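For this view, one protein chain was removed and the others were kept in their places.
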Amino acid sequence: MPVFISMIKKEALHLMRDSRTMTVVLIMPLVLLLLFGFAISTEVNNVNVVAVVHRHDDASRELIEKLRANPYFTFKGIVPFCEVEPMLRKGEVDAAVILDCDKGATAYQIIVDASNPSIGQTATGYMESVINGGMVSPVSVRTLYNPRLKSAYNFVPGIMGMIFILICAMMTSVSIVSEKETGTMNLLLVSPVRPRTIILGKIVPYFILSCVILALMLAIAYSVLGLPLSSNIVNVVWVSLLYIVLALLLGLFISTIVSTQVTALLVSGVLLMLPVIMLSGMIFPIENMPSLLQYVSCVIPARWYISAMRTLMIQQLPVSYVVTEVSVLSGMALAVLFLAVKKFNIIQ
Amino acid sequence: MNLRILKVLLAKEVRLMRRNPFIPRLIVALPFMAMLILPLVANFDVRNVGVTVVDNDCTELSRRIAANMDAAGFLSVKECVFTYDEALQTVENGESDAILVIPPGYSADLLKGRNPQLSLDANGVDAIKGMLGSRYAAISATQTVSRWLSEQGLPLAVPHVNILNYYNPTLDFRNYMIPALMVVLIIIICGFLPTLNLVSEKETGTIEAMNVTPVGKFTFVLSKLIPYWVVGILVVTLGMLIGWLVYGLVPAGNVGCIYLAAVLFSLVMSGLGVTIANKSSTILQSIFVMFAFIMIFQLMGGLFTPIPSMPHWAQYMTYAVPPRFFIEIMRAVYLKGAGISDLWPQYLALSGFALFLCLVAALTYKKRA
Partner (left out) sequence: MDNGFAISVRNLVKGFGGFTAVDNISFDVRRGEIFGFLGANGAGKTTAMRMLCGLSCPTSGSGTVAGYDIARQAEEIKRHIGYMSQKFSLYGDLTVSENLTLFSTVYGMSDKDIRLKSDMIFKTLEMEEMKNCLVKDIPVGWKQKLAFSAATMHAPDVVFLDEPTGGVDPVTRRKFWELIYQASSQGITIFVTTHYLDEAEYCNRISIMVDGRIKALDSPENLKKEYASGTMDEVFRIVAKDAKRGD
C-alpha cells in the first residue's frame, strides 16, 4: 500500500507542478459555465431596424414610436429606400420596415436580413406583432422548467460532459503515453510493483481532480446560475462519478493503443472531443440531426450523461427516469474496462 | 534571411508532414468532416416539435386547431388529452415538447368577441427548441383561428404585411453555417497543427539542434508556418468546392475577398499558435492553452450563436475575438455579395490582429534562454 500512496503522490506532484495546465483545467470550466450562463444566448434581441416612410402621417409616427419603445428593437432612424440595401449588406441594420400608402390604407413591407433564418424569422415575428400592436394575441406562450428561456443553466450538463472527457480521457492518456515515450513506464513495469497498482496510481489523481472540478461546477451552477437546489443533487453526483470513471477508462484504453503523446492527443481530440461537442446534444439538438448521425450519437457516452443530467438537474425528475442512461453508461464502462485490460495484458 | 536555408528547411517540414502517420489524413479528412457533417449537426432548424393538446373546448374549431398543427411542417401533435396533468406527463417523459391548452368554451367566447386566449407551454430545457417550437405552434394556431373567424364572417383584425427575406430567400440555415465553418478549418490547420509541431520539436530536443546553428529565428519560424499557410488555403479551396458541389452554395461576392480574409486569419491563428508554443514547455500544456482559446473563439465569435443576442458587455468582448471578424466577412461575402468597400472595418481589424500576433510570436521566440 505505501507503494500505491507514493505513486499517487508522485503523479499528483507532477500534475500540480505544471501550474499553467492546472490553471487552464480549473478556470476553463468556470469561464465556460459563466459564458454559457450569461453571454451565450439564442434569444433574438437587439434587432437594429430602420424605417422608410413615403408620407409622414399618424400611422407612421405611431409605428416608429412603438419601435422605439420596444425593448427588442434598436431604432436606427428613417432612411431613403435606396440606402436600405447597402445598410443591410454592411450588417449595420437587420431589418427595415417600409410604409406606403395604398388607396388610403397603410401598406407594410418588411425587408429582413435572412442570412440567419432563425434570427430573420423571429425578427419578422416581432415586427409583425408591433405592426399589429394593440391586438390581443390569440395565444399566450409560457415556458416550463426554464421559465424565461434564459439558457443560464441549460448548458451546465453539456459543459460537464465535455470537461470530464477533456480532463479524464485526454489528460490521463497523454500522461500515461508520455511515460511510455520517455521510457519511465518500462522502468515501472519491470519493478516489483504490480501493473494494476501502477495504473491505479496514475488514475487516482485525475479522479480526485475531476471530483474537485465537479464540486466547483455544481457550486457555481447552484449558486451563481441559480439552478434550483433539491435532494436530487445526490443522484447528480453519483451519475457524474460514474461518467468520470468511464472517461478515465477511455483515457486508459487510448493510452494502451497509441505510442506517442501527439497521437494520443489527436486520437482523444478527434474521437472523443469533437463528437462530444458536435453530437452529444450539448449545443445542437440531437433530434435535428439526420438519422444516421443520431445512431452515431448513441455510442457517445456524453450523449447519455448529458441527457441524464438534464433530467436530474433541470427537470428535477426522480432517478427512475434515467434508468436507461445509467445502464448504458455502466455497460460502456464495463466494456471499455474489459478492452483496456485485455489490451494491457497483450502488451505485457 | 537566407533563401537557400529557408528552402531546405521547407523541404524538411514538407517531408516530416508527409511522413507523419496522422497529419496528411487529417488534412484531407478535415474539410470533409467540417463541411459535410457540421452543417448537418449545427442546425437550429427546429423540426419535429411534439405538441400535446389539452382540448377542453371539444368543438369543430378546437379539433381543427389540432389537425392544422399536426399538418404544419415542423410540428406534430402527439396526443389529445383532457387534463393538464396528463399532458405534463407526456412532456416529462420526453414524448412531447409543448402543451397547447384550449380553454372550455373557447370558440363560443371568440364568437362573442371576448378575445379568449389559448395557452401554450413549451419545454424550456432545450431553449432553442422551446422558443422556435412555441413560435411555430403559436403561428399555426393564430392562422387557424383567423381563418376560422373570417369564415364566420368576422373581420380580419390583422393588417396584411408583405415580407421580403433578403440574402437567404430559402431560409436554409445551412447557407448561414457553411461559410462560417471555414473558420474551423483555419483554426485547426493554421493554429493547432503548427503549435503541436513546434512543441513536439521542443520535447524531442531537435529544436535545440536548430537553435545552436546560425539559422535565423524568422527563417525557422517561417519554415514552420509557410507549409500550413499553403495547406490552409488549399483546404479553404476544398471547402468552397464542397460547398458548391454538395450544397450548391457559391459566394455571391468576390472569391478574392474570401482568400484575402482567409490569408489574414491564417496569419492571426499562426501568430497565436507560435506564441503559445514559445511559452509552453510540454505538449499537454500547449494544447490545453490552445484549446481554451479555441473554445472561447468558437463561442464568442458568433459561429454557433448570434453575437447580437449577447448582453452588451459580452458584445464588447467579442471585439477582442479575431474569428468574429472573419466569420462576419465570410457570411457577408458569401450571402450578401459584400466587398472590401463594405467590410473594410472587419478587414482592418483582422490585419491589426495579424500584425500584432505575428509580432508577439517573433518577439517571444528565443534562441537563447
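Letters are used for the chains, namely A and B, taken in the order the chains are written, and counting of residues starts over at 1 for each.
Please note the rule applied: a residue touches a chain if its C-beta (ideal position, glycine included) is under 8 Å from a C-beta of that chain, and two chains touch if they have at least 3 such contacts.
Quick caveat: nothing in here was measured; it's all calculated off a predicted structure.
Out of all the chains shown, which come into contact with the hidden one?
B
If the missing chain were put back, which residues of chain B would it touch?
Touching the chain left out of view, chain B contributes residues 2, 4-5, 8-9, 11-12, 15-16, 19-20, 204-206, 208-215, 367-369.
To be clear about the criterion, only the chains that are shown with their structure count from here on.
In their complex, what parts of chain B are in touch with chain A?
21-22, 26, 33, 37-38, 40-48, 88, 91-93, 99, 115, 117-132, 134-135, 137-139, 141-142, 145-146, 157-169, 171-173, 175-176, 196, 200, 203, 280, 282-285, 287-289, 291-292, 295-296, 299-300, 304-306, 308-311, 314, 317, 328, 331-332, 335-338, 342-343
Residues of chain A touching chain B in their complex?
18, 20-21, 24-25, 27-28, 31-32, 35-36, 38-48, 85-86, 88-91, 94, 105-122, 124-125, 127-128, 131-132, 135-147, 149-151, 154, 166, 171, 174-175, 178, 261-263, 265-266, 270, 274, 278-279, 283-285, 287-290, 293, 310, 314-315, 317, 321
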